[in-house]
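The complex is shown incomplete by one protein chain, all other protein chains being positioned as in the whole.
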Amino acid sequence: MLRYIFYRLLAAIPTLFLISALVFTIIELPPGDFFENYIAELQAQGETVDPRKIEYLKEEYGFDKPLIERYFTWVGGMLQGDFGYSFEYELPVSDVVGNRLWLTILVSTITIIFTWLIAFPIGIYSATHQYSWGDYGLTFLGLLGLATPNFLLALILLYFANVWFGTSIGHLMDAEYIDQPMSWAKFGSMAEHMVIPVIVIGTAGTAGMIRRLRANLLDELQKQYVVTARAKGVPPTRALVKYPLRMSLNFFIADIGSILPAVISGAEVVAIVLSLETTGPLLIRALQSQDMYLAGSFLMFLATLTVIGVLISDIALAILDPRIRLQGGRR
Amino acid sequence: MSSSIPPDGEAISHFVSQTPFDPQGVEKLSPEQEKVYFASQLKLMWWKFRKHRAAVWSGIFLLLIYLSILISEFLAPYSLERRDVRAIYMPPQGIHLFHEGSFVGPFVYGYDFKLNMQTLKREYVPNTNDVQPLRFFCRGDSYRFWGMVESDLHLVCPAEDGYFYLLGTDRLGRDVLSRIIYGTRISLTIGLIGITVSFLLGISIGGMAGYYGGWIDHVVQRIIEVLQSLPSIPLWLALAAIMPVTWSPIVVYFGITIILGLIDWTGLARAVRSKLLSLREEEYVVAAELMGASPPRVIFRHLIPGFMSHLIASATITIPTMILGETALSFLGLGLRPPVTSWGVLLNEAQNINVVALYPWLILPVVPVILVILAFNFLGDGLRDAADPYHSA
Amino acid sequence: MGQIDLGDRRDLLRIEDLRISIKIQQSSIEVVKGVSFRIPAGKTVALVGESGSGKSIIAQAILGILPRVAKITGGRIRFRDPLQPGTETDIAALDPTTAEMCDLRGGRIAMIFQEPMTSLSPLHTIGNQVEEALVLHREVARGEARSLTEDMLKLVNFPDPSRAYDMYPMELSGGLRQRAMIAMALICQPALLIADEPTTALDVTVQAQVLGLLKSLQARFGMSLLLITHDLGVVANMADEVVVIYHGRILEAGPLKEIFTNPGHAYTRALMKAVPDLDMEPGEKLVALREIDKVIPASMRRASEGRCTSQTPLLTVRDLHKTYTIKSGSWFGGQNRQIHAVNGVSFDVRRGECFGIVGESGCGKSSLSKLIMRATEADSGQMLFDNGEISCDIRKLHGRALKDFRKRIQIVFQDPFGSLSPRSTVLNTLREPLEIHRQGGAREITQTAADLMAMVGLQTSHLNRYPHSFSGGQRQRIGIARALALAPDLLICDEPVSALDVSVQAQILNLLKSLQDELSLTMVFISHNLAVVKYIADRIAVMRRGRIVEIADCETLFARPMHPYTQKLLSAVPSVSLDRKLDFAAQGDDESDPSDDWPPEFQSKHGDGSDLSLLQVGEGHLVLARDMPSRERIYA
Partner (left out) sequence: EEPPSLKDAVESGQLPPMEQRLPDVPRVIDMAALGKTNGTYGGRLRMLMADAKDIRMMTIYGYSRLVGFNEKLEIVPDILESFEVEEGRIFTFKVRPGHRWSDGAPFTAEDFRYSWEDVETNEALSRGGASAVMMVDGEAPQFEVIDDLTVRFTWSKPNPQFLPSLAGASPNYIVQPAHYLKQFHEKYATAEDLAERVRQNSSRDWVALHTVKARAYRPENPDLPTLEPWMNTTPPPAERFIFKRNPYFHRVDGEGRQLPYLDEVYLGISSADIIPAKTGTGDSDLQARYLRFDNFTFLKQSSEQHKFDVKLWKDGTGSQVAYLPNLNTNDAVWRDLFRDVRFRRALSLAIHREEINQQFYFGLAQPASNSVLDGSPLYKPQYAQAWSEYDPDKANAMLDEIGLTRGPDGVRRLSDGRRAEIIIEMAGGTEETDVTQLVTEYWGAIGIKVFPRAMQLDNMRRRFLSGETMMSVWSGLNVGLATPDMPPEELAPVSSVQGIWPKWGQHLETNGMAGETIDVPEVAKLAALFQDWRVSSTTAERTTIWDEMLNIFTDQVYTIGTVNGVLQPVVVRNTLKNVPDEGIYAFAPVAFFGVYMPDTFWFDKE
């Protein structure tokens, strides 16, 4: 196993290089650059900028150099732990991302756990009570969440939470707790602010999980080994969890690769709407304003997480299913 | 002895059955059973499917809605461009049949209009004296049927000089119902192309990786890693930036969906792959190979069916994402734009607080979205069950 | 525990007028039509009958694990738990998901499934699955559970229980999996054990040991046994009472002796007649209840036309080796263990002959057949195939040539259920090989499929069913039909008739025999049932621990077995005759390597067997030994 992991880590190096080249290209693809963007935005306000200042800035940040050279400077920097400089914030990228990372991980983790906590029991219920009212009802609810655009859902919740409960929404905690050490009050405030984002982000994912889980379970439930388990006298739920559920986890684990980066980037759109202090909005803004080092380094970070996620997912798959682990490569 | 079972606890005696015994005897089949036994597997599935009422109704519903695409112009009471200055933000009108106790046929009440300069709100009060009977198969706004034949026939029109806004109007005084009907065209076609592309790719590439394993798997895995590492948002932005401006929004959107489809297959491919990695160890797969079956045959005949439920569920789950894909895209300034109309565009226009608080009927396009998604899901359920050998209808 | 008052002479289980119907494709079929029998406490009742007559369904009904499509439509299943005297449970009326039923299942009533290969979860280790029942029904500490489990595995003759505990089903041979099933059923010492074909995958010596184990448990704990089996030899050795079932109806029931000596019903008599016996004369034909009026499909005839019948061997295997690496579950590489499943095997298969392979369970028979089929790759060695048209080294084939070769050689898998695609109807399964190799148009292929179905004695009306809706024996025949479809030159049968009752078995064996003649089919026939092998094979190889220990033609082998292992094997064959009961005690569960008692010339000096080789002791009679065995042994 260790050898396999080592081999995979080795294989990740060229992959990451390839990704870095692609990321760089994608960021460079839209015509124009941060500064043009910046001028355009100011101009729309009625403000003016001295074009010579911009010339100077461009030179300062190496925009006069050829693409290839800039790419290698960037990659070289990253290898040394220098993720570049954000034009917009005029801060090193690592400082910009800094704190938010933890909040993002917190929100996303809670969301994912929420999704699972809801999706698993419901999925199991739906599969074992196929075509009951419960199955129909829960399916309907899940799909409702899926069918309503996140933005609209956030808006509606935002509005009615206010009209009915008088709570104000947005941010991850009340203002007075920012930069305060953790306390129960702060925790409470965070918990309160967490509800809506978690619901909004969660609903979309839940329906998918439920339906897939249900489908997979229905397939497994009839297998002979489930009968064996029943014959052993394993109580129904336990039999379900130990055998078919584990089998159906396959698809779910295969997807871990994309969960990790999602944890970090958070649900961008919702985060923007609810002004959550997560990294998602940061990334989108960076992309929109073509703050390329910020965007690029952030994307590379996500890419690295994806690669790690895929690795974890492969290892988990192997642990889960001995048939994958023990098979020799065929042909 | 007449029974094969002795009294409780007593020694058994020798029982021999007296019923006539015919060693050649086989169960006789009724003609109707006979029909079942010689039907093809597809036909069997169809029979099973027919038993699933929700699925059948969903199928019919979808069929109808797809057919409606063909005659949107005729079904919509108004044309797409139609804008009524008198009816800005007019709330939905209910259809009535009886006026003051007497039957009039389907009609709507007109509205009394008042401009509230205090709140700057257009206020509409139903006027129960203003009876506007609906007309059917009538002449209304003219349109070019499929962009070709000039016509002005509509299924239903308002009374002469009246108006009929079943689902209300928007800020320009456009009929929401008509726009929903027109929007169906794009929402139910373009988005699904993306799914198709991504499913085809996901299944074949994931299937190959899972089936062959070894170096093919490694290469595919790395490709997937790379693609998964490219988050969609920058990709959208980049794509939007390089799409020629002179292209019409529909073509651009079409292009984006296809490209997204080309990129979006990775999740599915991984799921297929990991499932196949374990499924391919099953003996029946070996059996198929030993009969000389080619890899595609093994994958599509033996491996994928074992995975069908997951695929169906995934597909039905992805459909809303694709139908609403443009909402997410529009948030970033991409996606479809007016005058092209789709459900996503309509919902997009509904995404502001004015609508939520003051003109909630503009959120109604969510209803067809939900219905279609439900229908696809039930249809998927039906298909799943039909394909499930253990499930007997 | 589990000690009961043997004085209580009441029946443990009484099945009264049980009716079960199965809903299949919109119509219900009654598969159990008013069956009544009982199982007295501490006794063994054998349920015998034709394949597909509803035996397994009855067993499932007793356990409350009927498939969803099956419904009990009448009758009662009354179970009296000896641990709770005075109470009686009607299982038929009980909701199978209740806690009460869950406690009964596995705890008080346990079952050994007919198809051990598919009945184990591929994701869990053997130990985990066996232990589960124990943990559920007995209060044991974790550590204790493991040691109890290992003890149980040892009892059912696992060579290395502590290692086996951590192995996955896919790493085990058919016999080992079956033993795991048995261990799983026995571990809670149930009051009633339902054994559905418990020994089909076991060689006769292990079978004898397992049967011995069952007997001893029965004696110790007063366990009752419902034995469902086709092996009348086993019935003769085990049963107290016998119930004969046919098409869901009981035809005959009574004490063992009565039934065996004085079968009352025509069907029972026919069964008795159909039992192959070691004492049968060469050329004597088995009499099946009904013969199949077989129509050999045209495509099969075409395929076999002009088959070369020269005397060169069709298959030549030389010094074949295959080792499996059992990867340890540990993260840090750990110790990988090698299993030498096929160890320097050499033999020839001549054209048109039937080459039998027998041997201990887990000795590498299935592995060998998979190597020949190129389902797994050999480590070293040579396999030449020459049918006159194609002449090749099997190991070097690939691409087009491999596909053509596949058409020439087919296999009947040991695990019939596992080898059928669960989502293909039988029709599609049978059509598949024909479609792949383009044997005729769509209509013809369908017709061929129907013919094949009839050929193996199944109703063509079942073509549209899915594999899971068949009985074990029916599935096995589907496997045979599929393998025959292409009329291959070489047919490898891995336990093809183990799930068939003697009558159907006779039917199939006769079919194979006649095909062999008519289509000049060559066969490699792997079986644990020596009588069957004797009946069908021309030459026989005996395998043990990955090596062939003896090859001889059928007559010679049974008349003058040379190798001590062969001799032991022959002595363990259960006989139908009631006066030749097996001596279970003699089979013993000896700890030591049995080869220690062998005469020196058969023993390896270094213990690794490298100094042993196949020596010729007579015309076509080879035996694995270090030195030439002494003359008296040869003519013993």
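A, B and C label the chains in the order they appear, each numbered from 1.
Quick note on the criterion: a contact is a pair of C-beta atoms (placed from the backbone, for glycine too) under 8 Å apart; a residue touches a chain by one contact, two chains touch by 3 or more.
The model shown is predicted, which means the values in this text are computed figures rather than measured ones.
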If the full complex is used, which shown chains touch the chain that is missing here? A, B
Out of A:Leu158, A:Ile259, A:Leu302 or A:Ile324, which touches the unshown chain? A:Leu158
Touching the left-out chain: which of B:Leu42, B:Leu67 or B:Met117? B:Met117
Looking at A:Ile39, A:Ala231 or A:Ile315, which residue reaches the missing chain? A:Ile39
Touching the unshown chain, chain A contributes residues 30-32, 36-37, 39-41, 43-48, 50-53, 55-56, 59-60, 85, 88-92, 95-96, 100, 151, 155, 158-159, 162, 168, 170-171, 175, 178, 272-277, 282, 285
Name every residue on chain B in touch with the hidden partner chain. 81, 83, 85, 88, 115, 117-121, 171-173, 240-241, 245-246, 333, 337-339, 349, 351-354, 356-358
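One rule holds for everything that comes next: only the chains that are shown with their structure count from here on.
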Taking a step as a move to a touching chain, how many steps at least join chain B to chain C? 1
Which of A-B and A-C has more C-beta pairs touching across its chains: A-B
State, to the nearest whole Å, the distance from the C-alpha centre of chain B to the C-alpha centre of chain C. 49
When centres are defined as mean Cα positions, the distance from chain A to chain B in whole Å is 26
How many angstrom lie between the centres of chain A and chain C, each centre taken as the mean Cα position? 52
The positions of chain B in contact with two or more other chains are 278, 281, 306, 390
Mind pulling the residue numbers of chain A that touch at least two other chains? 222, 321, 323
Can you check the complex and tell me which residues of chain C touch chain A? 63, 65, 67-68, 96-97, 99, 102-107, 110-111, 113, 115, 118-124, 129, 132-133, 136-137, 168, 170-171, 184, 327, 330-333, 417, 468
Chain C partner, complex, touching residues on chain B are 3-6, 8-9, 11-17, 19, 21, 23-27, 29-30, 32-34, 36-39, 41, 44, 47, 278, 281-284, 286-294, 297, 301-302, 305-306, 308, 387, 389-390, 392-393
Can you list the residues on chain A that touch chain C in the complex? 1-3, 222, 224-225, 227-236, 242-243, 246-247, 320-323, 325-326
